[in-house]
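My structure is below; once you've seen it, I'll send some questions.
Excluded from the complex is one protein chain; the other protein chains are retained at their positions.
Up next, chain A:
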Amino acid sequence: MSAWHRLMWSLRMARRELVAGELTVLALALFVAVTAMTSVAFFSDRIERALTRQATQLLAADLVLNADAPWPEAFRAGAVARGLELAESASFPSMVMAGDAATLATLKAVSERYPLRGALTVQAGGAEKSAGAPAPGTAWLDARLMAKLGVKQGDAVEVGQRRLTVAGQIVREPDATLDLYSFVPRLLLNHADLASTGLVQEGSRIRWRLMVAGEAAAVADYRREASARLPRGARVENVEEARPEVRTALERARRFLGLTAMLTVALSAAAVALAVRRYLARHWQSVAVLRCLGLTSREVGALFTGLFALLALAAGALGTVAGFGAQALLLTLAAGWLGADALPAPGPLPWAMGPLSALLLLGGLALPPLSTVRRIPAVAVLRVELPARRVGWLTPLAAVFVLLTLTAYLVGETVAALWILAALAGFLAAVGLVALAAVLLLRRLPLAGRVGWRYGVANLARRPALAMIQVVALSVGLMALLTLTVVRADLIGAWRASVPADAPNKFVINIQPEQRDTVADLFALDGRRAPELAPMVRARLVAINGRPVRPAAYRDERARRLAEREFNLSWRDSLPEGNRVTAGRFWAGQGAKPQFSVEEGLAGTLGIRMGDTLSFDIAGSVYKARVTSLREVPWDSFRVNFFVLAPPDWFSRQPASYITSFRLPADEEAFASRMVERLPNLTVIDVGVILDEVRGVVERLAQAVEAMFVLALAAGVLVLWAALTATRDERLFDVALLRALGASRRQLKSVLLAELACLGGLAGLLAGLGAMALGSVAALQLFKLPFFANPWLPLLGLALGTVVVALAGWPLLRKVARTAPMTVLRRE
């Protein structure tokens, strides 16, 4: 046959096989795998873009350079030369006065083009509008400042030596969080007015920011160039730190998606493997016939390779299209936040990935057994004569591994991939061993009881390998179902609860030690439960293991900044709620000796390890102790948390102030005012807006993730289906034999039921245990969520397994009852 002829024939055969339903499970499994992979690929591509966009909004530019002195002209020229948009701001704390009233505020002078990204919303003349810099001689004030000064639009305020007219109220300022004390009242003025305030003097604490925006490549180029020539005290503003809470939510969402995609791919791979096994097993005889009719072994190989390649390409193409559709759906669910409208279309990579991954999957899983099929001799038509079936494990494993890694890469989660891989491999190995042991045990057991039960169990024990494949495949499918329903609900529940409904929305700082009782009384008077007050002292990290800490020595920008900064140290006698010790032990109770507990992330950034000795300078005295534990801190809980903790009664003589957080419903704002009235030195910070935003993000992403789970669920069902059909033929043959040997239909039915129930129960029990383990690993390792294993899982698994397998076996039972033994022996 010519190559063309052969290709056309392969195509025809593929069509016939499809029509006959031989390829249904295989095609579906491939389709689901590709859909899962590509939809996640498309989706995370877009999430990434949205993330970057959101970040630029928080900066009000694509890139922000920050310095403690005015920027040299060369930096402006560099941006202009690259065709980038340029804006500038200068912000600093200063007193603002209006009549007799005076208060501290953060002033920010912005140039004409500000903001380059995102929108500044102001309320002027009773209407909200988006605005740029205020006109020279005017200022935008935020609501807090207007209230404190008792001014309204049109009034005048004094800033240094300059009088400015209040032109409106700031509603939303995109880059407000960049300023350390963003909770201090704010005032925006025109950059041109800055000099006339007389506030720009030697020693004034002004942050000078250069903001640029434009084409991504040009921005990156400028960033490289500028980073290399940054003056002392200057830095590139880091967006990742702007909103750690949002970041946490996004990262979790990504992990959920990654986990789901990888689970889907792994499950689909299992379904594909089972389907291939069944497909080829059903075609042994056909191959022998083809050989008889004169097909050479190369032609047999070419036929099936071509058929599989066509199938992979078709399923891959369809799956990719479906993946794009699924992604569009996910996007709609997450839309409000992602702003799907303005997002550029996903790149070309995911489009190519779909068909390629289908080829890889099917190639890896089907080629090894195919090489055995090629060796089926023609004489097999006369006598069941099978070539030695030593199917290699390496190729399929490698293919699945590559695919999972690819998925992980797409989602940006290689660590998660390793965990999933390890968990799955562990589960497979454990289930395989247990199944084998159980089957071997059954074989030894002197079986009593009814005929059906006895033969059913004996049937299972007779072919340990087959029984093992069945149990493993069934439990993988059942585990997937359990994980995706029960465990998923638990996990997503825990995720949603990580930003609890009663999360604090107010922080109170600067409480003096002697004011603690008053604060408690204020809460009590108002009928509220007094929140815990945490002590806080300012400290500077001076040495690690006796070696002085020099900020400049850190290569990492973030580390340099952290090392420069003063830390808030706190002391307490027990582990703060929600914190988790990841290394060492947290001290318990009063009287613990001096030691430190450090937040894990900070330790990583600054290179602090367990057992290191840290020296902190607090108001001139040095406090030195070893690090005895590392902690993971749930920043998104919005509770008061500290990077570094120590036991009480050590530096507690040092001047401390107290900080606390609590939840205040929107209509009870008066309480906060009363508190500040009573204790004017207190500062109440409102984090409600951030809290709402984080909760909104979590909510929308959770929906998107749930939608993604549906896909994985489909893959799980497929595996179950494949597992049940894969061995159906063998079972049918067994049954026919028994029938031929004179077993009554009733006896046969009970044999089959016993076998199926046994199989399903065992698989279900293992699946329940597996799902429990997987859920715990996922919760603790991947999502850093507190997780309580659902104790009902094993029982649920047992029941589910028995019922599902028995139900799935029902048509088989009916078929057995209907067909004559000979037909079965001959045909199926």
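In this text, contacts are C-beta pairs under 8 Å (C-beta built on N, C-alpha and C of every residue); 3 or more make two chains touch, one makes a residue touch a chain; residues count from 1.
What we mean here is this: contacts and distances are computed from a predicted model.
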{"item": "\"PepSY domain-containing protein\", \"FtsX-like permease family protein\", \"Assimilatory sulfite reductase (NADPH) flavoprotein subunit\" or \"ABC transporter\" - which is the UniProt name of the missing chain", "value": "\"ABC transporter\""}
{"item": "Contact with the hidden chain (one of A:G294, A:P665, A:P680 or A:P791)", "value": "A:G294"}
{"item": "Sole residue of A:S130, A:S204, A:Q285 or A:S744 that reaches the chain not shown, by the stated touch rule", "value": "A:Q285"}
{"item": "Absent chain, residues of chain A that touch it", "value": "1-2, 5, 9, 12, 16-17, 20, 22, 282-283, 285-286, 288-298, 377-379, 381-383, 822, 826-827"}
